[in-house]
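Only a single protein chain was left out; the remaining protein chains are all shown in position.
What follows is chain A.
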Amino acid sequence: MAQPGTRLVFAPWNDPEQKPLIQFKNVTKKFGDFVAIDNITLDIYRREFFALLGPSGCGKTTLMRMLAGFEAPTSGTILLDGVDIAPVPPNKRPVNMMFQSYALFPHLSVWDNIAFGLRRSDMPKDQIPARVEDMLRLVRLEKFAKRKPHQISGGQRQRVALARSLAKAPKLLLLDEPLGALDKKLRQDTQFELMDIQEKTGTTFVIVTHDQEEAMTVASRVAVMDHGKMVQIDTPDRIYETPNSVYVADFIGDVNIIEGNVIDTVDGKVSIEWAEGQPRLLGTVGEGVAKGSRVHYAIRPEKVAIATQPPADRANVIEGVVHDIAYLGNISTYKVELPGGRMMKAQVANDRRIARRDITWDDKVWLSFTDTAGVVLLG
């Protein structure tokens, strides 16, 4: 790995010199009257781990199936390495896919499943066994080569599917909800394994998922989709910290959203009136926000501090009563009722034992946050 100090940030999307591996240009896909993909333009770069994230039916799977060759765009072009791939059938594309159901061939052993694609490539016959062994080693399944898919566990099947799709060393690997069938613990381990394998092989990965945590963990960039449109394409931290819309803020993680009117903007700071008799919220001016506009103020619960005494030095302080406490082990979420009935969530790391917790139900508390903690979103 790179040494500290000489480390290069991997961000080819910021480098105008870089040529994207995949380019979607005004791609639209319709099924009858239903628009699955609505005029999408998107670049994906070499060695990227790119996540397509969205609720079911948002078009992310269709987008992936168009890359694999199982669907053709209704209009627009998809370029792979600068070449239009529309006329190329799936079996001729340098793209492989890992299916949600794994789609392992039940009549073939693990070994033959992995060798399946190699036997149909131009690889010389005598090199195939070595390549299969390499793949088995990569996913740590050397001992299971002779087994049939139904004789191994779900996690092992998942790794066979991964090995099979990587065996032909594709330019691009597509992963369709690859970890959906695994339980939570195994899923987290496998996420790190996936990242490891992606780094080792240097393959470009495109993953489709509805699990935002998974997308944030594995991806170099995340594209949030809704109804066939790209809502935001950005790095996980920027998606989380600076969502560009209420939809993204709400879809990714937990968030408090407060609707209000902009009263004033001074020196890049904005003050928002959100409820009668309450102090105005102070925030940082967002894009297109001007005096008088209707805005949503989005703030993550972990950026809201909770205290039994009014804090002195915070830009925003709101008084309330503890309505509910959710204890999650490592953190606790306090649901605080503000005057007027509105709820606001504050999250606190449990760095003390629970017996010493000094805030409990129906306590009067003060919520506070800085003027840079939240995002001001239009609309």
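Of note:
We adopt the following convention: a residue touches a chain if its C-beta (ideal position, glycine included) is under 8 Å from a C-beta of that chain, and two chains touch if they have at least 3 such contacts; residues count from 1.
Operating definition for what follows: contacts and distances are computed from a predicted model.
For the chain that is left out, the UniProt protein name among "Putative Zn-dependent protease", "ABC transporter permease subunit", "Acyl-CoA/acyl-ACP dehydrogenase" or "Aspartate carbamoyltransferase" is "ABC transporter permease subunit". When you scan A:76, A:155 or A:279 for touch with the missing chain, the hit is A:155. Only one residue in the set A:60, A:164 or A:210 touches the chain that does not appear here, and it is A:164. Which of A:97, A:163, A:207 or A:270 touches the hidden chain is settled by the complete complex: it is A:97.
For chain A, the list of residues touching the undisplayed chain reads 68-70, 89-92, 95-97, 99-101, 103, 105-107, 116-117, 120-121, 150, 153-155, 157, 164-165, 168, 181-182.
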